[in-house]
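Note that one protein chain of the assembly has been removed; the remaining protein chains are unaltered in position.
Chain lettering (A and B) follows the sequence in which the chains are written, and residue indices restart at 1 in each chain.
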Amino acid sequence: MNEENVHTEDAPKEPSSGRLIATLGIAGFFSGILLVGAYLFTLPMIQANKARALEAAIYKVLPGSKSFETLVLKDGTLEVFKNAEASNQGAPPNSIFAGYDSTGALVGIAVPAEEPGFQDIIVGIYGYNPSAKTIIGFEVLDSKETPGLGDKIVKDMAFKTNFAALSVEPELVVVKKGQKKNPNEVEAITGATISSKAVVRLLQKSIGNWKPAIEKYIATAQKDKQ
Amino acid sequence: MDNLIWIFVSALLINNFTLTYFLGICSFLGVTSKLVTALRLGLANIFVMVITAIWAWLLNTYVLTYAPYLRLISFIIVIASTVQLVEMVVKKLSPELYRALGIFLPLITTNCAILALALFATNKGYGLVEGIVYALGAGGGIALALVLMASIREETKLMDIPKVIEGTALSLIIAGILSMAFMGFAGMFSAS
Partner (left out) sequence: MSENNSGNEHTSAAEFLKGLWDENPVFVMVLGMCPALAVSNTAINSMAMGLATTFVLVFSSILVSSMRNLIPNQVRLTAYIVIIATMVTVIDFLLAAIVPDIHKTLGAFIALIVVNCIILGRQEAFAAKNNVKLSALDGLGMGLGFTFALLCIGSIREILGSGTLFNVPLFSDKFEPWVIMILPPGGFFTLGFLLLFFNWYKQRRKVKKV
């Protein structure tokens, strides 16, 4: 960068490579200590933040739920993920969350899902009631949709009420605003039809993927109770 | 396969590194006034990005699961040494390619787009193949932006431009218009 700096008078002509390695080693050592220190110091807080965010999202899409357990898909079967310490690290990939109300009855299953939207991937989580086969809540966790237009999928309350009780059978259908007649129809946002459609596609695809596993899990859970 | 096409087109056009994330605008504003130069810089970028994507995946899979706090340092060091290594290898094996890429290889080390590629690809949890496709798309996007910019700047050279707007200010405003044009690509995958 600076020519004059390369030839300062105090620099020896050719320091031995030993000294070069030693200096870098010391610098690396100190930065290592600093890094590990900062990592260990902040880790519990970061994990608590993440766990809190996940919990808040689950309780939002499963209204009335007070507790949840993590379910992991293994070879086509859902299993309860019990390792409490590991769940501190965030849920493993391919996991969904069963939410229970204060009496311990199943409210529904919260499923995270993602799908390309108008600008970038939309990441969301929705609550699914397996017995009524309806979606009971939907929240966008992350999206880069156009501010003022596509980001209404996050902010538009009227759009959100679409997902308070949305039947997934026979399949989800997008209709114009104010024309919802059947329980399986979603009213699109004016000026953000592409984003609305992307959200519906996200739900449709994800339900299709998870439904068999969820139904199997519910059936076995009921059998166990009897 | 659908997924790979989406990753590629998304990085190339919809979320173009230069025009929507402002990555690599240093070289975008500074270097480009000749079309040939821009093309070569773009090619060098794609080249280094693909190698970086492979490295990022290797590091992320085999090292960083044990020491996540080393992520940034290891990426930076790996990128810097890769670029130097690539430079030496290319010089030996293909002097022609070396002459074509010229001084751009070392220049790329300080390019934020390369580090961003490694960070984005690992943040999104891409595997090896996805990472390489992403690198091709992102590098291609940068090359495209560079070439477009250079062509426009070649034209403006002969124009009578007010002195206050000459240089970076003009380039930034041109970049803004280009960026606006690229917004038209958004939604091309979800419009169906």
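Here is the rule we go by: a contact is a pair of C-beta atoms (placed from the backbone, for glycine too) under 8 Å apart; a residue touches a chain by one contact, two chains touch by 3 or more.
What you are looking at is a predicted structure, and each value in this text was computed from that prediction instead of being measured.
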item: Residue touching the undisplayed chain, where the options are B:5, B:36 or B:173; value: B:173
item: Residue, one of B:25, B:136 or B:150, that touches the chain absent here; value: B:25
item: Touching the absent chain when the full complex is considered, from B:54, B:80 or B:188; value: B:80
item: Contact footprint on chain A, counting only the chain that is left out; value: 1-2, 4-6, 8, 10-12, 15, 19-20, 23-24, 27-28, 31, 34-35, 38-39, 41-42, 45-46, 49-50, 53, 142, 146-149
item: Those residues of chain B which, in the complete complex, touch the missing chain; value: 19-26, 29, 69, 71-73, 76-77, 80, 110-112, 115-116, 119-120, 123, 163-165, 167-173, 175-177, 179-180, 183
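Definition applied: only the chains that are shown with their structure count from here on.
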item: Distance between chain centroids, defined by C-alpha means - chain A, chain B (Å); value: 28
item: Complex contacts: residues of chain A adjacent to chain B; value: 31, 35-36, 38-39, 93, 116-121, 146, 194-195, 197-198, 201
item: Chain A partner contacts - residues on chain B that touch it in the complex; value: 6, 10, 14-15, 68-70, 73, 124-125, 186-187, 189-191
